[in-house]
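In this view, the complex is presented without one of its protein chains, the others remaining in place.
And now, subunit A:
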């Protein structure tokens, strides 16, 4: 029977069959929930009762009118600062470990290791490090006679976001580094050698020859960092629960609380959609900016 079908038809049937499974999975677990999210954002629903009532754009109005929701973005901004620092550090280590350093593979593994670790485990680990009374960090500070610096790291509304930002840096720096490293190795060695022969110093080679060749990867890393900071969730959720007094609430922990604590699924869905829109806008701006830069 198969012989009677033309080759191109066979090919087409095969392609359709192969694609069927992933498409069904995609629709079922990704597209349908996403569509449902949009639907819910126009509804008023408490999360369990059978009836949902139409709310129109009231939920979106509320998102944009509520001051507290936008204040939470201020906390996300702190993560962004640490994220930029994280990128710089990742690039620095990548440049360092791209040279003929002794034992560089061991260093690479060490720096990448935090990224492999489970986020919850990392959170618990740093919970011990930064505990105000028994934590290793404060013990170290006290040991050096810096008692006044040994504050409650998760308890101080001013410090808490920076501590969480630092933990994010520790965890994701390795990922940035590996991506940079891969990019650095794809820079043609001929032009680097040519620069060296022309008498460029190592710093000049890095700045003038290597970096312009990896702008796209820098852009990608910034993309990942910005998304990560806008969607920061697990660390504050596990370590501080948004505390002290809401000082470490991020946009997402607020969204979760709105849905599951205050049973307002409509508003929470609208917040999620707003976040998605915001990510698109921020990335659009970033792309415009970096395109001009790379030209």
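The rule we apply is simple: a residue touches a chain if its C-beta (ideal position, glycine included) is under 8 Å from a C-beta of that chain, and two chains touch if they have at least 3 such contacts; residues count from 1.
Here, contacts and distances are computed from a predicted model.
The listed options are "Pyruvate dehydrogenase E1 component alpha subunit", "Cytochrome c biogenesis protein CysK/CcmF", "Extracellular solute-binding protein" or "FUSC family protein", and the UniProt record of the chain not shown names that protein "Extracellular solute-binding protein". When the omitted chain is restored, the residue from A:89, A:125 or A:220 that touches it is A:220. Touching the chain that is not shown, out of A:55, A:91, A:163 or A:178: A:178 (per the contact rule at the top). Checked against the full complex, the candidates A:41, A:168, A:206 or A:264 give a single residue touching the omitted chain, namely A:264. Contact residues of subunit A toward the unshown chain are 46-50, 68, 119, 131-133, 152, 154-156, 175, 178-179, 182-183, 185-186, 188, 217, 220, 224, 227-228, 231, 233-234, 237, 241, 243-246, 256-258, 260-264.
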